[in-house]
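Have a look at this one before I ask anything.
All protein chains of the complex are present and in place, except for one that has been dropped.
For chain A:
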Amino acid sequence: MKLFAIFVVRNKTQPAKALAEAKDVSSFGFFQRSSVGEFMTFMAQTIAERTKAGQRQSIEESNYIGHVYARTEGVAGVVITDKDYPTRVAFGLLNKVLDEFTTRYPNIDRLVPSNSPSSSATEQVCSYPELQQYLVTYQDPKQADTIMMVQRELDETKIILHKTIESVLERGEKMESLVERSGELSTQSRIFYKTAKKQNACCVIS
């Protein structure tokens, strides 16, 4: 389950422009890396263009899936993963990233006018270094997604509880044996007492 890239794309104007990105191409061979990176950027821009505001989509392409969520402000987030990555976690990550981005740069239209041709200007304006960090943490969806963490802890707790119940059953058996033994001891001690009493009562031994 791998997460390949996260993009924040502006899709209010066609053609869409990538505002912030973070890529992890370490799993590909050295010579393929740049082409794969370009392909992912192109794919992100294309999907963002074709998504209306307020819509979520998951698009499958060869062996990648691109999850895209477009917001009403005109920015869309795209996450490119492989097929096994759970969709829910991808959209959760998109929500989080886009919320942060829009609170940090609320007036994206003012900062990046639609007719600016150079992409270097946008990269200077919208710096979002946490994207790389998110990319790293979300590589393992079980660690990053809260719902999955809760589920995992609950499962562990259930296993522990099963073991506890087994040990309680063992304790029950041991208690049974203890009850028996203490009963036997009790009768034997009673006999002992009676014999001792009898000793004292009648015969005088010379």
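Note that in this section a residue touches a chain if its C-beta (ideal position, glycine included) is under 8 Å from a C-beta of that chain, and two chains touch if they have at least 3 such contacts; residues count from 1.
The rule is short, and it goes like this: contacts and distances are computed from a predicted model.
Missing chain, UniProt name from the options "Cis-Golgi t-SNARE syntaxin", "Proteasome subunit beta", "Large ribosomal subunit protein mL46" or "Trafficking protein particle complex subunit 11": "Cis-Golgi t-SNARE syntaxin". Summary of contacts with the chain left out: across A:Ser35, A:Thr87 or A:Thr137, the touching residue is A:Thr87.
Residue-level contact of chain A with the missing chain is found at 52-58, 71-72, 87-88, 91, 95, 99, 103, 106, 147-148, 150-151, 154-155, 157-158, 161-162, 164-165, 168-169, 171-172, 175-176, 178-179, 182-183, 185-186, 189-190, 192-193, 195-197, 199-200, 204-206.
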